[in-house]
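A short worksheet on the structure shown next.
Omission of a single protein chain aside, the complex is shown with its protein chains in their original locations.
Each chain carries a letter (A and B) given by its place in the written order, and its residues are counted from 1.
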Amino acid sequence: MMNLSKTQLLGSLSLLVTVFFIVPWLIEVSGRWDFYFTLTSVALLATASAGVWLTFYIGRINIGQGAFALIGAYTSAIMVVKGGWSFWLSLPAAGIFAAIVAVLIGLPILRLRGVYFAMVTLVLTQVVTLTALALPITNGAKGISSIPLPAGVSIAGIVLIPDFSTLENTKLAFYYTACAIMVLTFAVLYRLVHSRLGHLCRSMQQNEELASSIGVNIAYIRLLVFAISSFFGGIGGAMFGAITQSVYPSSFQVVDSVNFMLNCFLGGLGYVFGPMLGTLVLYFGWDLMFELGQYQLLTYSILLIVLIRFLPNGLLSITWAGRKDS
Amino acid sequence: MEQILANGLYLGSQYAMIALGLTLIFALMNVLNFAHGQMYVIGGFVTYYVYGQLGLPFVLALVASCVTLAVIGALIEKFLFAPVIKKSAREESTMLLAAGTAFLLDALIQLVFGEKQRGVPKIVGGVFNWDFRIIMPYDRILICVLAILSIVGFIAYMQYSKTGRALRALAQDRMAAQLMGVNVDRYSMIGFALGAMLAGLVGGLLVTITGVNLGMGGPTSIKAFMMVMIGGAGVISGAIAGGIILGFLEAIGLAVLSQYGDITYLMIFVSLMIFLAIRPQGLMGKPWG
Partner (left out) sequence: MTPLLQVKNVTKKYGGLIANNDISFDVAENDILSVIGPNGAGKSTLFKMISSFVPTTSGEVLFKGSRISNLKPHTVARMGVVRTFQETTIFKNMTVRESIVVAQHLRAKATLAGYFWGTKTAQDDVADFGENADQLLDFLGMYDLRHEQASSLPQGHLRALGIAIGLATDPEVLLLDEPFAGMNHDETMHMVSLVRSVRDKKGVTILLVEHDMAAVMNISDRIVVLNFGEKIAEGTPHEIQNDKTVIEAYLGSEDDEIGM
């Protein structure tokens, strides 16, 4: 099905081995258990950022992923807490609901371009936060807390996923789950980009009129891709809610939407794995700067500005010149 | 009914000023000033210190706010935006830079001015009461008048002064303006400074009524964007229209919808989506796309 070259196969394998074996081993050895949460966050934020990256692929600047993450988080939380559903069912449901909202919003706004589209998505995040505060079902400002840990999944007596409340090391379990989601997301992303849909998106990026003239239904493709992007945002958010066991209107805000975009940009918009690298660097960087206390935001923003000022085309552009996905 | 109109006018005049600053910067450089809300906040804090803490005359405080923001705007444009715009091929870079400057200003505000909500004593006491049909404190009326005067002054400046004409030429067509001898770099900087100054001025005016605190930056930026979306980007009349309309919508919403909870902005946004579906360029924006 997928024709992977030797280097690609090797690369993917080493990534998987690193993520699933080497990193946990390093953490056990060094005793820095807090890194589990950091890396789990990175994995999920990278998933959401992957969605933003995909929106870039249809030529739109998406600063609204925080909205979809929040929608996903609430959907899952409500389903689990108020509906008694299994978390594992609520996860894809959260993604799908986010995608549906994306379609509704996308219909009027996807024809907008550049700064105009970005503006609308920015406002979107704020509005979803306000909605969460206002609606009764989302519990307003109190949010939804004490979300139970994910239950187990078994078919015909065979346990596929153990009940998280029975596990000793839930941190590790969440880490594995988040990484699995991230790996799957990026696998899908990679496949999309290299399949016909990716080719069509590139044609739209490079010349919309010409793409139209060869029969590409531009509006439809944009909507489809935007829905997929938001799906990733939704599941990222839902997983986050499961880990922190709470969802508040402030769980995802405008600043998060901006950060998702920053992750993509830093990693390089031309590379599928850009968002992964960007998220890792930015989030770890932010976390490491925690020591700076009140100077954290200042240092972060200064570094960011310096980076954009001197590397306007992202991180990966310096080392991997020429290794573009096309 | 009249009360809603009065409130709408009051809010609208403030908002129009904010939108004007944002739209000016956008028209000149195609940059969405994410830090606009933060600039408003800085303006508020400066006035708080000069008028509230040092006890100097209010007008002086406003001038201080204007100057501070003009300087900040000029520095940001000259050392950050200008080089990035020249260097980068992609539109995203300037947008990310704008986001970065917003973070930076937020950080600076936190460090320099602290996290507390600040306010100043009323500049004018008493309440205007017209038969209980319109109740408006005098200071609000004064601020509203000052805002309207500033807007008129700004428009006159843009229309008749040499700088204003250069800025308008630049906004219309960068290349053509350059060919006509307009120093593009210098006027970009002036324009950005002017836009920032407007934000600071509103901040200074409003600190006398609503006070100011660190957290107001982001939401104010968002409101500014909404105004530009309503009225159309890059057009002065659009900015004013957008500001006034948002002011009125907010006044109406608060009066009518408050019984349902805090859903005014949700309703505004939904309406905006529908509006944009029909007219994506806003009321007075140039057709594009």
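Methods note: contacts are C-beta pairs under 8 Å (C-beta built on N, C-alpha and C of every residue); 3 or more make two chains touch, one makes a residue touch a chain.
None of the values given here were measured: they were computed from a predicted structure.
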Of the chains that are displayed, which are in contact with the missing one across the whole complex? A
Contacting the left-out chain: of A:Leu122, A:Leu200 or A:Leu266, that is A:Leu200
Determine which one of A:Ser86, A:Thr170, A:Ser212 or A:Thr244 touches the chain that has been left out. A:Ser212
Among listed residues A:Leu192, A:Val281 or A:Leu311, the absent chain is touched only by A:Leu192
Residues from subunit A at the interface with the omitted partner, ascending: 1-2, 191-192, 195-197, 199-200, 202-203, 206-207, 209-210, 212-219, 224, 326
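One rule holds in what follows: only the chains that are shown with their structure count from here on.
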So, in whole Å, the Cα centroid of subunit A is separated from that of subunit B by 32
Quick check on the complex: what are the subunit B residues that touch subunit A? 26, 30, 32, 34, 80, 83-84, 87-93, 95-97, 99-101, 103-104, 106-108, 110-111, 218-219, 222, 225-226, 228-229, 233, 261-263, 265-266, 269, 272-274, 276-277, 280-281, 288-289
In the complex, subunit A touches subunit B at residues 56, 61, 63, 105, 107-109, 111-116, 118-120, 122-124, 126-127, 130-131, 133-134, 254-255, 258, 261-262, 265, 269, 294-295, 297-298, 300-302, 304-305, 308-309, 312-313
